[in-house]
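With one protein chain withheld, the remaining protein chains of the complex are depicted in position.
Now for chain A:
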């Protein structure tokens, strides 16, 4: 009658791991702060200087608009050409990286490795390298943006390629389609909206990136940052900043609206 029911309850997992993680993170933060000699008092002491700078920036020199308008156009053109070239190159690269389409580890692992390598190089460094090769001007800037775009678009596209529905591919194979036809009718329709969206997104980023490439002499509006900062003409600098901000906001807005429509 009086059978003893033994209640079996699992033991709660130890929280030791969480505490340890928190301690390690705090140590890392503290160590980094010490090593870089960053302190809040420095920030506080610098505040008057910052206010001075802001005061000199205001009011912006509106008339400077005429001088920088062409450079801004050049910036957008650089981003446009760079993104387009990058998008074209990214298509075959993405195909090589997609394990479900390439099927050979001997091909897609090296392809991915190269892609990751490309993405670790900052665009400003790329621009500096290309300036050294091709000389000053927008051309090295465009090449830098192209390489950067390939890295980003190919990465996003191959990940999207790996999640596509295999069904249509199977169906196209059963219809008697050759490799190209399977790709055209089984893969592209599934991927084209994503691809267009990634290209637009990269274009947004490239406009922002192109705005500072001029710092290393790779064309565009960045050149004027360097000049005005060098001559301490902060009212002109603030004009450039405002103009850049407006353009970037407009392009971001249009691009994100388009991307909403696409997907």
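Everything that follows uses one rule, which is that a residue touches a chain if its C-beta (ideal position, glycine included) is under 8 Å from a C-beta of that chain, and two chains touch if they have at least 3 such contacts; residues count from 1.
Following the convention adopted for this analysis, contacts and distances are computed from a predicted model.
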Problem - Chain excluded from display, named as in UniProt, from "Phosphonate ABC transporter ATP-binding protein", "MlaD family protein", "Paraquat-inducible protein A" or "TldD protein" - result: "Phosphonate ABC transporter ATP-binding protein"
Fill in the blank from the handout: Per the whole complex, from A:42, A:56 or A:170 the residue touching the absent chain is A:170
Handout entry: Residue in contact with the excluded chain [from A:29, A:43, A:73 or A:184]
Key = A:184
Practice task
Provide the residue numbers of chain A that touch the chain removed from this figure.
Solution key: 165, 167-168, 170-178, 180-181, 184-186, 189-190, 193
